[in-house]
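Heads up, one of the protein chains got dropped from this complex, but the rest are sitting where they should.
Read from first to last, the chains carry the letters A and B; within each, the first residue is number 1.
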Amino acid sequence: MATAIGVANQVDWDVPEQTGLWQDAWIRFRRNRLAVAGLAVVIILIVIAFGARLPATPGGLWKILHITGDPFSQNVVDTYAHPSLQHPLGTDILGRDQMSRIFYGASISLAIGIIVQFLVLVIGGSIGMAAGYYGGRVDNLLMRFTDIMYAFPDLLLVLVFVAAFGPSFWSIFIAIGITSWVGLARLVRGQVLSIKEKEYVEAAIMTGSSPIKLILKHLVPNSLGPVIVTLTFGIPSAIFTEAALSFLGIGIRPPEPSWGVMIEDGYSGIFADPLQVLFPAIAVALTMLSFTFIGDGLRDALDPRMRR
Amino acid sequence: MIPVLFFVILVTFILMHMAPGGPWDREGRQLSPAVINNLNIKYGLDKPLWQQFWLYLWGAVHFDFGDSLQSPGQHVSTLLLESWPYTLTLGAVTFVLLVPIGIGLGVIAALRQNSWADYGALGLATVAASTPNFVVGIILIIVFSLELNKITGGNFYLPTGGLPQPYNPFQIQLIMPVITLGALPTAYIARLTRSSTLETLRQDFVRTAWAKGLRPRLVVIRHVLKNSLIPVVTALGPTFAFLVTGSFIVETVFAIPGIGRSFVTSISSRDYTMILGTTLLYAGMIALMNLIVDVLYVFIDPRVRLNS
Partner (left out) sequence: MAQTLLQVEDLHTNFFTSRGVVKAVDGVTMKIDAGETLGVVGESGCGKTITALSILRLVPEPGKIVSGRILFRGRDVTKMDDEEIRDFRGNDVAMIFQDPMTSLNPVTKVGFQIQEAMTAHSRFTPQLAKSRVVELLKRVRVPAAESRVNDFPHQFSGGMRQRAMIAMGLSNEPALLIADEPTTALDVTVQAQIIQLMKQLNRELGTAMMLITHNMALIASLCERVVVMYAGRIVEEGPVEQIFKSPQHPYTWSLLRSVPRVDESRKDRLVSIKGLPPDLTKPPPGCKFHPRCPFVVDKCKVDEPSLDEVAVNQLARCWVLMRNVRGEDIEAAKASALSLDAAAKLKAAGDVHASS
């Protein structure tokens, strides 16, 4: 005989089949050649980034392997050198080896782009969950707040924040984090709301047991897909913001070679040697493109509507 | 709209004053404490914060945003009015071009799905959407100013410098900035239009329209586009906001003396009043644009109108 308690205890049958979903998604993802290419590029970049910072000497692993020079040592004799064996991407206005700087910059961009998503997840996720779970006035208040944040262009807020706290890695990091959570919050809230309406949650509430665990149990597998896609799309946007800020002079400060800084340096010397501005610019564009393709691929692969 | 603006002022104000350091910090030789003190008194920065806030609000309502801290004697409003025409010209020209081009590309791609035109447009849009706008700008400069100059022996090139005329939309200096500013939003609008149109084409009522024997042009315009462009109109609000934030970068790259560029400089120099004034201006414009879009939406989608 089915009772409310009995039903509530049986909820396992409603949790979607996990292994099937992910394997299925991976197969679909693999079919999207652009996404796979993007993934390959990102993996290479991550390797490069790690190598540039570990061991913690200038130039890191790559200098030790004699692939590149050293991102910080200047050499005023050898400025704007053409690409050569010693300096595969040439040198900049201060004679610094460009390739190692690009590698170093990769670590900055990837760090900001990827790690900031955790901040976004925490902020957006908590707000979304709180709004969805508590509902009522809490929901109203939070959603009005979210709408205001949404109406406000991100870059503007980031600029103001960075203006306040001075340009640095951490102020950019936090600034991006506190301005990019809106989409995720809405997503999570929607998921919580739809789960709240399911019968097994109502049953649990009726029998007096707290539905929190139940909701969490169902929230995670159901929303993991869209959340991952949203966060993946947030990465190129974060990378762009950092590069833009650094380019404008209000981001990472030299001599730290973030790509944005390099672009700014190259830009002032654009008439002397356009190559120096192209390398970091292409690096940024390529990275953003790769993450965008990955995001597209993930979105299509995890789309439940496309399941046969 | 009002709560948004109020919130914006509040947040900006708080951030400004929370920031370490003040507007009088200089690189290198610092001003003496006595001078700093006098400056503070002169600009009312010695008053308690809430009083400063209140005074500012009072002034703002009367459109008096105080004087620029870095350009003594100049009203913020005057400075803004000077740079406004350049930004307006840039933004308006870009907007007027990007909407028809973006929508046009999207519609063509959708109607000729999976053809060369579709993949071409889609590919172009993806690349444009993933390339940061300063990269686009820089590449344009390199190609059309530097290289073209070299190739044509100095006869033909697109100038980057030279002060553009404020209200004249037909000037050659605008070509590159407009393309740079408009590339991403055009791509975004094109993709949105394409996916919305594809979605609409699958709808039953389109089949009904064909079954009635309507001419293809009527089916496309009256039935498909009338529905598929609705979400595109909604996207115009955020597009406008994007043009605003994009202008920071584009004006810096192309040395256009607009509000965006002055905003960036006021951030590096911590000119509080300028920052506040400009932020307020931006927020106001964006809020206004969103309001217009909301109103427009009621007109184009009869389903949201109140039933009489």
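One rule holds for everything that comes next: contacts are C-beta pairs under 8 Å (C-beta built on N, C-alpha and C of every residue); 3 or more make two chains touch, one makes a residue touch a chain.
Bear in mind that the values here come from a model prediction, so they are computed numbers and not experimental data.
A.B. asks: Specify the shown partners of the omitted chain in the complete complex.
C.D. replies: It touches the following shown chains in the full complex: B.
A.B. asks: Decide which residue listed in B:198, B:214 or B:255 touches the omitted chain of the complex.
C.D. replies: Result: among the candidates, B:214 touches the missing chain.
A.B. asks: Quick one: say which of B:126, B:227, B:247 or B:266 touches the chain that got left out.
C.D. replies: B:227
A.B. asks: So which bits of chain B touch the chain we can't see?
C.D. replies: 203-205, 207-215, 218, 222-223, 226-227, 230, 300-303, 307
Following the convention adopted for this analysis, only the chains that are shown with their structure count from here on.
A.B. asks: State the interface residues of chain B toward chain A in the complex, per the touch definition above.
C.D. replies: Its residues touching chain A are 3-4, 7-8, 11-12, 15-16, 18-21, 126-127, 129-132, 134-135, 138-139, 141-142, 146, 241-242, 244-245, 248-249, 252-253, 263-264, 267-268, 270, 275, 279, 282-283, 286-287, 290.
A.B. asks: Spell out the part of chain A that touches chain B in their complex, as residue ranges.
C.D. replies: On the chain A side, the touching residues are 144, 148, 151-157, 159-166, 236, 240, 243-244, 247-250, 263, 266-267, 270-271, 274, 277-278, 281-282, 284-285, 288-289, 292-293.
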